[in-house]
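Note sheet for the following structure.
Left out: one protein chain. Kept in place: all the others.
Labels run A and B following the written order; every chain starts at residue 1.
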Amino acid sequence: MRTEIRIGGFGGQGVILAGIILGKSACLFDGKEAVQTQSYGPEARGGASKCEVVISDSEIDYPKVLTPDIFIAMSNEALVKYIVDLKDNGTLIVDPGTTDVEDVREFIDEHNIKVYEAPATKTATDEIGLKIVANIVMVGAITKITKVISKEAAIKAIEASVPKGTEEKNIKAFEAGYALVE
Amino acid sequence: MAEEFFIQGNEACAKGAIAAGCRFFAGYPITPSTEIAETLARELPKVGGSFVQMEDEIASAGAIIGGSWGGAKSMTATSGPGISLMQENIGYAFMSETPIVIVDVQRGSPSTAQPTMAAQGDMMQARWGSHGDYEPIALSPSSVQEFFDFTIKAFNLAEEYRVPVFVMADEVIGHMREKIVVEEDIEIVARKRPEKSDNYLPFENIENGTTPMPAFGDGFNIHVTGLTHDERGYPDTNNPETHDKLIQRICDKVLNNKDKICSVKTKDCEDADVVVVSYGGPVRSVVEAVAKARADGKKVGYAKIDTPWPFPDEQIKEACANAKDVIVVEMNLGQMYYEVDRVCKRDANVHLMGKIGGLLPTPDEILEQIDRIGGN
Partner (left out) sequence: MSESKQNRFLQYMREDRLPHIFCPGCGNGAIINAFLAAMEKAGMDFDNIAMVSGIGCSSRIPGYLDCDSLHTTHGRALSFATGLKTANKDLDVVVFTGDGDAASIGGNHLIHAARRNINLTVICINNNIYGMTGGQISPTSPKGSFGTTAPYGNQDTPFKLAELVAAAGATYSARWTTVQIENLVLAIKEGLENPGFSFIEVATQCPTYFGRKNKLKTPTAMAAVMKANTVFKSAAERMSAKELEGKIVVGEFANTTKDEFTENIDKISVEKSGKKTVINSAYETEL
């Protein structure tokens, strides 16, 4: 089965790293295939940024995401801009602290989208004391909600991807995100 | 033990270079190839290699030729605007038979065009970009694994035939992340040192072969020039025979070994009415489109060109032997298409599906073409 995931946010929020962790979890630790792609713009920081991952049980040929099954929005600009391709009955995960789902209510209703709220930024700030780990909190929430990667694989991938010395804080952030949703 | 990584194509290229024995890199930053330089700037010092950021791409191409004669396997990486600037020195490398590897991560072109978008607009520059007659070798990867593997292969071919070798990647393959497997045993071709003798000729006219080259400082005191030269390397610019012999040999050493150099992968071509020919990034879409078409009972196959240059005439002819229609999918308005047309036009209708703008053709777009063409 092929699952297409899109993560959108503003530049500097770490959505690319979140996507890399999903891909790495799937193909290095879950025995699946994964491809991660991103759009490169001249703007290094700020603006809408997106990262895409395809995860599959079999070889992935076409590597790009056209119609995501799962869309994670970490900024309102990204939510409004990138939701349009989400599949019918798809999954939308938003950070309520940085987005307003009412802005896309029409799309959600028309396409029967399942909406989950994961307050990643607030959790990162309040529980970890580090706003910049919001992306890792979100990976925790994605793992729990979508089961597209296993929890064990995610933890291994985080350990292998974050700067040395920050592993503990990041795992804590992941766990906090994992606990956010039932 | 084989190791696995989930990395970008550009990082895989840099990793492949180091595995192949590259110990000198000179380059100039340019999107979308920059991560290759950045990775090598970080990694080369860890293996006793040298990294130099040059003042421009002309200097980069010059520096790697100097580095190669200095005894190091040498590489540069760039994109369209840079490959344009390098062409004169690339011609020098062909003329002086200097092994170097040039990686081109192609982007929207001509001119500055689309720095962050994919294209395959430099294929003919790899073939004809410098002035005069020569036979380049070029490889086009379609996955991150192949970007790693083909970079190693490029170094091996460069050493084997004493020629510049191009790795013609594109932004899609350069920037996407995938798993690669790095085997413990990687086949590496080391440079052959010539025997010291009074009658050693660094540019000897040996049949269907390549003379071993010494490094500067080895005591051979050789002269290397871009002028037409005799077998000693001495300029002999007004003698038609010297020029003819030299250039024929430089071309023949590649052309006579096409069976060893060329590589084409095919699937389902034997009974195919339609064969889709592609290389580099677009192969990914072609594979998916052809699988879907087959699943729908259509007689479609594909041929993936690993080595656009020298063009694999025989393999493409064979792959398309039974096809009524051949579709060439590439991210330009027709470059390799003309090569496929040249070898297939007597037996099949050759169609171009050229897509520009920066996005990979999608499998559905290719399926549409197959239906439109195959249906008639």
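Just a few scattered comments:
Here is the rule we go by: contacts are C-beta pairs under 8 Å (C-beta built on N, C-alpha and C of every residue); 3 or more make two chains touch, one makes a residue touch a chain.
None of these values were measured; they are calculated from a predicted model.
Partners of the chain left out, restricted to shown chains and counted across the full complex, are B. Across B:Val181, B:Ile206, B:Leu227 or B:Leu255, the single residue that touches the chain missing here is B:Leu227.
Listed residues B:Gly217, B:Pro240 or B:Gly297: the one in touch with the omitted chain is B:Gly217. Only one residue from B:Ser50, B:Asn322 or B:Thr362 touches the chain missing from this view: B:Ser50. Subunit B meets the missing chain through residues 21, 23-24, 26, 45-52, 54-56, 58-74, 88-89, 92, 99, 159, 188, 190-193, 215-227, 234-235.
The rule is simple: only the chains that are shown with their structure count from here on.
Annotation: 36 Å between the Cα-based centres of subunit A and subunit B.
Subunit B contributes residues 4-6, 31-32, 115-116, 172, 175-179, 284-285, 287-288, 291, 359-360, 362-363 to its touches with subunit A in the complex. Looking at the complex, you find that subunit A touches subunit B at residues 20, 23-24, 27-28, 33-42, 60-64, 66.
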